[in-house]
Every structure is written in structure tokens, then in C-alpha cells.
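In this view, the complex is presented without one of its protein chains, the others remaining in place.
What follows is chain A.
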Amino acid sequence: MHISGVRTRGRSFSSRRLFIRISQYILVVCVALTINFTLPRLAPGDPLNYILGDEANSLNAEQRQQIYRELGLDRSVLQQYGDYLLGTLTFDLGDSIRFGRPVSEILVERLPWTVLMIGPAIILSALLGIVLGALAAWKRGKAGDASLLTGMIILESMPSFWIGMLLIAVFAVNLGWFPSFGAVPFTGTEGGLAYFVEVARRLVLPVTTITLATIGSNFLLTRASMLNTLGEDYVQMAEAKGLSERAVLFQHALRNALLPVYTNVTLSLGALVSGAVTVETVFAYPGVGRLLYESVLARDYPLLQGVFLLITIGVIAANVLADLTYPLLDPRARSGTRSEVS
């Protein structure tokens, strides 16, 4: 009566799916580049204003012609587009009007600060959102679930920067517990324990703000996903096996409920970077988001476009990360092992 293991190798769509994914990402980068290329040329006024800023107004006609030629603006649109793509590939994003330095250089300086701020926030928000969401689903319909749900929906309705402003008003100004401005102390030298403590203290409020602003979506998604998996047969089976409530909840229900949440967390990086724009602005935090705000205020177009491109690439990197790591969590997504035989 032995049935030998018949490993049926089902058709694997993974290579096709991979191709679609990659082409999707290339397409997104192309769209972002095209937006960057077209907007200054479609917008009203002389494109020189968008490249040189107010300086362009002081030029006479002859100087303008010369700069046009130097920048290749007198060539055909297609040639310009080609030049632009080539420049981007070699990390030549033009010069910032405000800082008078290459855009790529400024981006490299600012990026680590944003990563330093967003990284802990993602982890905190995901952990708290998942644990609370799982508990709320487990105690669904009870008073604890109802109050958590209400609280999270209200938190979701608050603008993130407003949460930041309130935290500053209370914890920085009134209580004086944490500094609310910048990322590094004004005085003192870099390095050393004291320096790192100061940097960490300046991270507390922005990280808290982003955590509070994003925890709601993680909570709501985990709760909904848990409610789905709690109704699954394998959860009942786990209970019928005589496992403890905690094992049923965490090892069976939550383990499966996490799959969509994980995807959401990695994909929400894009939204997070967007949130960072306003939050970094409130805290005058020298990251990429604040840089976007500065470039808007100064109408520093090359810088603005550079930041947009960088954030787009960051979002795509998050997508790739999600694609690559998801199969680690879900054996069904591992290629070459799918089969449906009964």
C-alpha cells in the first residue's frame, strides 16, 4: 500500500513572472526619467530658468545662445533625450542651483541620514503593528480590539508631520527631553560615545513620528489578514492537535497572516519615503526628504529631479527586495516545486 513520493514538477511560471517584474521596474525608471526630462521643457518659460535658476534672467541674448549650445538645448528633442539618459547612467544629474555642486554629490551626503531614520521606524512600526494586530484579531469583537481599532483608525487619519509637530511641542519644547532640530550636535567633534548618544537622541522624535504615522496600516492589515487565517482549516487543525493557544496564534495563524503584511511593509517603503519628506522638514533633519523640500523652496530644479529619481530607485530597490525575499517566507512561491495533483 506504499505510495512512493511522486514529485510532480509543475509548470513553473517563475521565469516568466521574473521577466514581467524586471520589465516593470525598467519601465518605472524610464517613466521617472521621462517625467524629469519633459517637465522642464513643457513648463511655461525658458528651460534655462529651470537649469540655472534666477541667474538666467541676468543673461543677454548672446550669452543665452552660447549656454544653449553648451547644454545641447539647440539640438533635437530626441538627441537631448539621448544625452539626458546617457548623463543619468553616468550619475551626472547636473549641478544644484542652490548649492552650486553636482546633485549626485549632495544626494550621497544626505541619503545615509534618511536610511538611519527610516530603518528603525520601519522595524518598530512593523513589529508593533503586527503584534497588536494579531492580538486584536485573536480577541476580535472584545473591548480591547474595539479600542485598539478605533485608536489606529484615528492615528491613520492624522497627517504625519502634525504628529511630529505635537511631539516637538510636548517632548522637545515643554519637557525638554529630546532635541528637535537636525541630526548632529552643533558643537563637539565627530566620533566618540557622546557624539553617538547625541545623534541617537536626535533620532528619537522623528523615528517615533514615522512609527506612529505608519503603525496604523500595519495594524489594520495584520488584523484583517489574521481574521482570514483564523478561519482557515489548518488553524482549527492546530487547535485540534492540542497545541497551546500561543502556538496556534503565533506559529500557525500569524505565520500565514504575515505573508501579505510582509509584502506591504516592503512595498510601503515608497510611502515611507514620502512621509519622510514632511517629517524631515518638521525636524529639520538633513535627509533626502528635507532636501526635496529645500529644492522646492529654492526652486532648485536639477536637485528636485535628482531627489525624485533617487527616491524612485529606492522604491524599486524595495520592490526587488520584496520579490527576492518573499519565497523565503512562503514555500509555495519557491520555483520548481508547485504541483497540483490529486
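To be clear about the criterion, contacts are C-beta pairs under 8 Å (C-beta built on N, C-alpha and C of every residue); 3 or more make two chains touch, one makes a residue touch a chain; residues count from 1.
Throughout what follows, contacts and distances are computed from a predicted model.
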Looking only at "Acetyl-coenzyme A carboxylase carboxyl transferase subunit beta", "Peptide ABC transporter ATP-binding protein", "Xanthine dehydrogenase family protein subunit M" or "TOBE-like domain-containing protein", the name UniProt gives the absent chain is "Peptide ABC transporter ATP-binding protein"
Just name the one of A:195, A:250 or A:293 that touches the chain not displayed here. A:293
Contact residue for the chain not shown (choose from A:66, A:79, A:236 or A:325): A:236
Of A:67, A:111 or A:165, the residue in touch with the unshown chain: A:165
Contact set of chain A toward the excluded chain (per top definition): 1-8, 24-25, 27-28, 31-32, 35-36, 39-40, 42-44, 50, 140-143, 146, 153-154, 156-159, 161-162, 165-166, 168-169, 172-173, 180, 227, 232-234, 236-245, 247, 251-252, 255-256, 270-271, 273-275, 277-278, 281-282, 292-293, 296-297, 299, 301, 304-305, 307-308, 311-312, 314-316, 319, 329-332, 337-342
